[in-house]
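In this view, the complex is presented without one of its protein chains, the others remaining in place.
Right after this comes chain A.
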Amino acid sequence: MDHEAPMWNEAFGIPWLSFNLSNVLMMFVASLIVFILCVAATRNLQRRPKGMQNVIEWTVDFIKNIIGSNMDWRTGKLFLPLGLTLFLYIFVSNMLGVIVTGTVGHTLWWKSPTADPLITMTLAVMVVVLTHYYGIKLRGSKEYAKDYVRPLPFLLPFNIIEEFSNTLTLGLRLYGNIYAGEILISLLLGLASSGFLGFLGATVPMVAWMGFSTFIGFIQAFIFVMLTMVYMSHKVSEDH
């Protein structure tokens, strides 16, 4: 009911800068897990893949398909590392909160970093900024600018609003899903720790909800990457 975030306000003596150390820790953990998994999977590469290499290659094909369904592969292969990293990072982040939730005293340390709106918004803004960047880089600023008045000039305000609403929905969808999952998990945990009967009553829904959260975590990572590629293709494709 009253878990606090481990805040570090006025970091480095800068008054507007503050860190939620739990988020920083979890970002680090998620990044580390993704890195270790990927590096472990791509050591000892064989022409005939086995074990982990199959998994990572399946993931690559999965992201390839997402990109391929949105744009020409010749442009699309540029975004394969981005898509892969985004997907794995978001998926692992989502899973972190499903598997374990940890507090030390009243301080919430262990949770999904993606259950924080600021972090998901950061990712969303980063993605949208990247789409603008690649839009200009691949098609020139003239074509890029013209896109705002297509298909009709009076749609200009809507096109501009769309950029912001895309960003907002992209970030908040991920946040909302994961945060809701964590809320329910923590409610069930509260029930489970309230007593023996509570523990019995909470076990079945807990298992079910964790399974569902795993599913949601996968789906949300997929949707995030899919939308990233959709927005990207809007900016970098010649016709749409």
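To be clear about the criterion, a residue touches a chain if its C-beta (ideal position, glycine included) is under 8 Å from a C-beta of that chain, and two chains touch if they have at least 3 such contacts; residues count from 1.
Operating definition for what follows: contacts and distances are computed from a predicted model.
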{"item": "Among \"Spore maturation protein A\", \"ATP synthase subunit b\", \"Probable septum site-determining protein MinC\" or \"PA2778 family cysteine peptidase\", the UniProt name of the subunit that does not appear here", "value": "\"ATP synthase subunit b\""}
{"item": "Among A:I66, A:L82 or A:L170, residue touching the chain not depicted", "value": "A:L82"}
{"item": "Among A:M71, A:M95 or A:L123, the residue in touch with the chain that has been omitted", "value": "A:L123"}
{"item": "Chain A residues touching the omitted chain (full complex)", "value": "1-5, 7-8, 11, 16-20, 23-24, 27-28, 31, 34-35, 38-39, 41-42, 45-47, 56-57, 60, 80-82, 84-85, 89, 100-104, 108, 110-111, 113, 115-116, 118-119, 121-123, 126, 179, 182-183, 186-187, 189-190, 192-193"}
